[in-house]
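All protein chains but one are shown at their positions in the complex.
As written, the chains take the letters A, B and C, and residue 1 is the first residue of each chain.
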Amino acid sequence: MQGDTRADILRRLSFIEGHLAGVRRMVEADKYCVDVLKQTYAVRRAIEKMEAIMLAGHLQTCVVDGIRQGRDAAVLAELGELYEMAGR
Amino acid sequence: MQGDTRADILRRLSFIEGHLAGVRRMVEADKYCVDVLKQTYAVRRAIEKMEAIMLAGHLQTCVVDGIRQGRDAAVLAELGELYEMAGR
Amino acid sequence: MQGDTRADILRRLSFIEGHLAGVRRMVEADKYCVDVLKQTYAVRRAIEKMEAIMLAGHLQTCVVDGIRQGRDAAVLAELGELYEMAGR
Partner (left out) sequence: MQGDTRADILRRLSFIEGHLAGVRRMVEADKYCVDVLKQTYAVRRAIEKMEAIMLAGHLQTCVVDGIRQGRDAAVLAELGELYEMAGR
């Protein structure tokens, strides 16, 4: 990962960890489960956003370099695998 | 949330928090972003599984009680809202 | 399904079928695959919207009636199954 992407990802991870700690406090305090679910959905969206940024970075660096170096098959197989995993 | 559901959710939250801490260590150690992404996908799936358990508990308790007490409209509106949010 | 929900669903199905026929014509005319993909994403979103309407109708009728009649377990098991399948 490039330096500024990594800094951004680490900032986002801190935010997500803080958000999850808040979810834990809600569960411990026995808050209404609908309100807890709304927070876990928000956490999930924050993770998805972070993934999109990591993936964009991956495309711009490793994928472009790999294709320039003729390693198309390896780079695209890996990308296909990621796509499959992302959708579940 | 009922006692055993809450205990299960708290266990799952601990696991997810530990997993995310592992993701942070990977990013700090500048691991290959494809490997990091595979771990964040796994975290996301673990959150989805936890949500499914919370939702099942919600259906079995609050939704059933609400409908028995004639609060169908309120209970179903809330459920519809959750459904929309879950899909994004 | 209640009458007006069914009429709405049939209208949406016609629209989706027409949209898919358009996708077929694009593929036959060898249009740029990125443009084809954008259309299939739109088709998928239209199906998801139609599903949300069917599900809301199901909750308001079969689920409420089932719970009033004491068939909670059956109704909720089915709902849980649908949720799992919706997410894949």
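In this text, contacts are C-beta pairs under 8 Å (C-beta built on N, C-alpha and C of every residue); 3 or more make two chains touch, one makes a residue touch a chain.
Because the structure is predicted, anything quoted here is derived from the model rather than measured.
Residues 48, 52, 55-56, 59-60, 63-64, 67-68, 72, 76, 79-80, 83-84, 87 of chain A touch the missing chain (whole complex, contact as defined above). Mapped onto chain C, the footprint of the missing chain covers residues 1, 6, 9-10, 13, 16-17, 20-21, 23-24, 27-28, 30, 33-34, 36-38, 40-41, 43-45, 47-48, 50-51, 54-55, 57-58, 62, 78, 82, 85-86, 88.
The criterion applied here is as follows: only the chains that are shown with their structure count from here on.
With centres computed as the average of Cα coordinates, no chain lies farther from chain B than C.
Here B is the chain whose Cα centre lies closest to the centre of all protein Cα atoms. In terms of their C-alpha centroids, the spacing between chain B and chain C amounts to 24 Å. The geometric centre of chain A is 16 Å away from that of chain B, both derived from CA atoms.
The multi-chain contact residues of chain B, meaning those touching 2 or more other chains, are 48, 55.
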